[in-house]
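What follows is a set of notes on a single structure, which appears directly below.
As you look at this complex, bear in mind that one protein chain is not there, while each of the others sits in place.
== chain A ==
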């Protein structure tokens, strides 16, 4: 669940401080100490407070055209069936700037040359600000960024996805020591210069606040990043090749048992055909395992690892290995799910939602397979239990500025962020996401921008300007049939979306708990991929508890009890 808009839980300013749990800041507020002599490694917690005075004053940025399908954002986003063509101009008068900056971004697509026509055109469109995007492979970026940030070698700004901060021990401390506090620049009424950033909303900006003094979390709070997209609804999807399922006479599975049945019937190891691709993060919900790892059982927190459902999940994963139902490269760096799914070497694969519309649009554009059809599998159940689907919540990432970057320079970069915050259906969004007509995209028969071959080769999935900010509102995109199907899927899945038991808190587990979890995960991977026996799981759980799991439980339980008044 994303941060609820009613804010009922969070309008209790300094709730945690009053309750004695405190809010961590520059030095980290030790809740538990791993070692008497050595600091660092303590868990810490920060409150996400939407009532802080430092937040920009929210001013709605109304969509130029009402969407055709109106949902309940953020969990059930709206969408346009017909592309608003020509799209509305969100920024009437672009600013006039001339600065030159370097921004570090993770990237999964092609690397853009410094003089790429897209970058040059965007420089002009955004008001003259020249940005050199230093792009690195996303997985490597997550780990290397720990050193870049400590060494203060990340250009003028760096973009970090929320999940990447897990690689940074004590990230809350890093933020206030290494990044610029932009509160003075964005606080109050910013609608005149940055109307789109003002339309981002309190949820997004409150999630970009960190405190530098644990004794005074409100007084020392500052906005340290430009929020990326505010997440909501089903977090990821398990896609199936609908055309291949139909061709083989199979129905879309609704239970784990049916999935295994279909996989057994379709897979043929000798013929180089395996039904299943990636399942590691998507499949835990099928067994009702918690996204945060922790479940309140009425008297205390129980971790996924300790539950019988986890053992069932491990057994399921091991079955995929033993019966050769999963592509053999899954689990290694060589696994390329997108290509294997597109070519039909695998039937099912997990991914973010963009795969659905992007791959569909691409395959239709190339005409390589007219029958190609992708679709998401619903909330699978196991042994007849109630379905569950993991939801996305909070801000997806942040753009952080170098600590000593001047106010004028930050303001100039915020001009670009403001441009990028324009939502789907605007000219600005079109240029950021698709580039420029005749170069990176052409309008297809339905009037939608579709990447040209040059766009696919040099631009697709490439994170550059998209990193500068999230948009004012997330809207569904893609071909009309895909949007309709996604809209219906989101509506159907709403009752099964899980909720965040720690909503409103930014928690960092004690280091011992994180370490024990990493070691445990390695062991589970050994079991899943046949390098260890299932019988070793119980021993691994006992080790996890004693090596840090119980310490982590104590930390989370304290936070949970004080948050929920238990």
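Going forward, contacts are C-beta pairs under 8 Å (C-beta built on N, C-alpha and C of every residue); 3 or more make two chains touch, one makes a residue touch a chain; residues count from 1.
We adopt the following convention: contacts and distances are computed from a predicted model.
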{"item": "Chain not displayed: protein name in its UniProt record (\"Lipoprotein-releasing system transmembrane protein lolE\", \"Methyltransferase domain-containing protein\", \"Polysaccharide ABC transporter ATP-binding protein\" or \"Pyruvate synthase subunit PorA\")", "value": "\"Polysaccharide ABC transporter ATP-binding protein\""}
{"item": "From A:53, A:115 or A:334, residue that would touch the chain that is not displayed", "value": "A:334"}
{"item": "Residue, one of A:173, A:490 or A:551, that touches the chain absent here", "value": "A:173"}
{"item": "Given A:146, A:187, A:220 or A:369, the one touching the chain that is not displayed", "value": "A:146"}
{"item": "Positions on chain A where the hidden chain makes contact", "value": "26, 35, 37-42, 143, 146-147, 150, 167, 169-170, 173, 177, 269-270, 272, 327-329, 331-334, 511, 514-515, 518-519, 522, 525-526, 529, 531-532"}
